[in-house]
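Below is a slice of the complex: some chains, not all, each in place.
Chain nomenclature is as follows: A and B, assigned in order of appearance, with residue numbering initiated at 1 for each chain independently.
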């Protein structure tokens, strides 16, 4: 045991009346909600990068945190792994997620980097055997090193494409060996800083080829998990090709990848793309692309990715409604892609962030389940579309009626449709009964 | 002749040194640019709605303009048509565009409304025979009347879908009879005001069916023009399904419409979707979806659609570069989807707007053509991607190499790619030599 969280006891569920800041007030993993354990609904995961690798820097200042594993190479990586699993235990976390670069230092060559990652991977494997925390997903960091400054799969230099392939092969295999449920592709540099030096068509072809290679390799090694793309509109690039769910769908469809890849949807990325989180979830669900979720929130006034912990029950309830109506997240889960603020420099702050986030998810899950169980809301929405259940309407959608038929019918029957209230305020009030 | 533009002579090209505000300084329609007449490159069109139907209102105030055709029903519609063609002549405009609701007042029934539209359509036909102005595109207004408040094709009420079909049939046929080169679908209400009362999947199915009906009818009547969707992310709706080019592509691809429909791309809509105009053009070109352009600009500080006339040569030059590299707009053109400000209440203001816009387009076209003719810029971009011309790189894109092959090669050859400058500043300076 390290002494990083010295004096802090495991976080327990104490109920809504607890005033203990180091206790769950709502997250009660074994509580049944709509017939399923809360933990099995949420499948919460801790993100290695924000929690253990981020140092508190921002564009105008460097490291504010002071961690015993900084600047110590592989020895630091081992200390970091120890603290990570101590924290997983403290929080009783069922899942975690990582990039290769989060867990081990870069070596002088790809081979050495990959060996470093594998060495820590072995430590993970041992710790996972003795503990309960599993791997929600793994991923490769193809954006921090300067070699990726102009993209990984979309780099103008094919050697960078190859290097990225070598990195992904390693992490995909490690993810598979650690029993990970998903492998995620986030294309932070797959896009452009300026259109002036960019061939969009060429780069998209490269990206599609890369994903095909990943899918083929996943099949070859017998990986049964989901492969997920994580949409984000921009940052660090000015424009990223995986802008939002609808854009990713078009890309996958174009390159015959739409049946093989789903989306990992992040709250803050939805916001930066001009959408609500529930919108992105609803779009993904309508396209059969809802894979997993990166739980966080974005500051409403900041134009960059702030990755804060979720803290609004009303907002998150709308998200859970979409997820529950879609039958849940399946192999996906809620990865806390969230970091404590750079002024939150104490070890306990890491716990406060996750505790608060989990409590918000728990309240939201229960609210959404109650909303669905009540049924009033769903009935109101169904009633709005009831007209499309008629035989004539079905014939239209079924392709049995032409434009001219419809025009003739309107003129003949002098159809003059009367608008009906959209009832937005009524529905908002109704939902507020449950949050 | 009406006296609306009394005392104003036809607008002529007078050259860059002219200080006459009612003359073209750069737009010289017969001047050859890259071997083609300037007019044939730009194919400029005047939008009936902003120029003749808009009354100067905004959300906080009503009509500011005072036009002799207001509040006069069909008689007003005829006066309006007279003034419109007088203005087309004054500006020597080769094209115009219209919605049905712009040109004729709504009747008590769909049949009467359509008859009104046809009556003015006949006036247009006569005027077009004696003049040179042609129809770039027609479209149906499926958003202003309260019956469309919850959408047209995506309305929860199938009768509204049918009504919209009746309207589109009429305008599509009129567009065809007037020799229009394109028919445009803009779905200002095809989206939602609140996700709370909306079934996205159901509504998208409806929209796809509607477009299929339009395509089938166009084929039936022998319409040879392009059918275009005009992307816009929001406004009037909170969210519109035709968010941007990439989203429209995914939708069309999903419903087997991608070979039948292209995009009409608007500058201000690109901006509201978080993109540059040239980005949307480049994406459309890479997808074979570049159909036509709605020329305007958005105020950089306003969060709504301001539809101002284009006035930045540097920005518009980047757009023309994309268009020229794509082989031009074909049957498309530059429709001025732009309105004079609500304080610009004089008839001459309508002319200033279009003259200034055309001069900006003319300067930009010449700048882009010169940039391409010079060749330095294109060579710099090609050089950046030269690596992908090698045999090994082509094998990657050709699907001949696996992830494992690539990984092995990197480790074996100890490949360590070195970044190369993206040269953004150099390229920006280079382009500034031409604007």
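Quick note on the criterion: contacts are C-beta pairs under 8 Å (C-beta built on N, C-alpha and C of every residue); 3 or more make two chains touch, one makes a residue touch a chain.
Because the structure is predicted, anything quoted here is derived from the model rather than measured.
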(request) Since every chain is the same sequence and 2 are placed, give me the total copy number for this complex. (result) 4
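Please note the rule applied: only the chains that are shown with their structure count from here on.
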(message) How many angstrom lie between the centres of subunit A and subunit B, each centre taken as the mean Cα position?
(response) 36
(request) In the complex, go through subunit B and note every residue touching subunit A. (result) 109-111, 146-147, 149-150, 155-163, 165-166, 168-170, 193-202, 204-206, 209, 212-214, 216-217, 220, 233-234, 239, 243-244, 246-247, 249-251, 253-254, 273-276, 278-279, 282-283, 285-287, 318, 380-381, 384-385, 387-388, 390, 392-393, 396-397, 399, 401-404, 406-407, 409-411, 414-420, 422-424, 427-428, 431
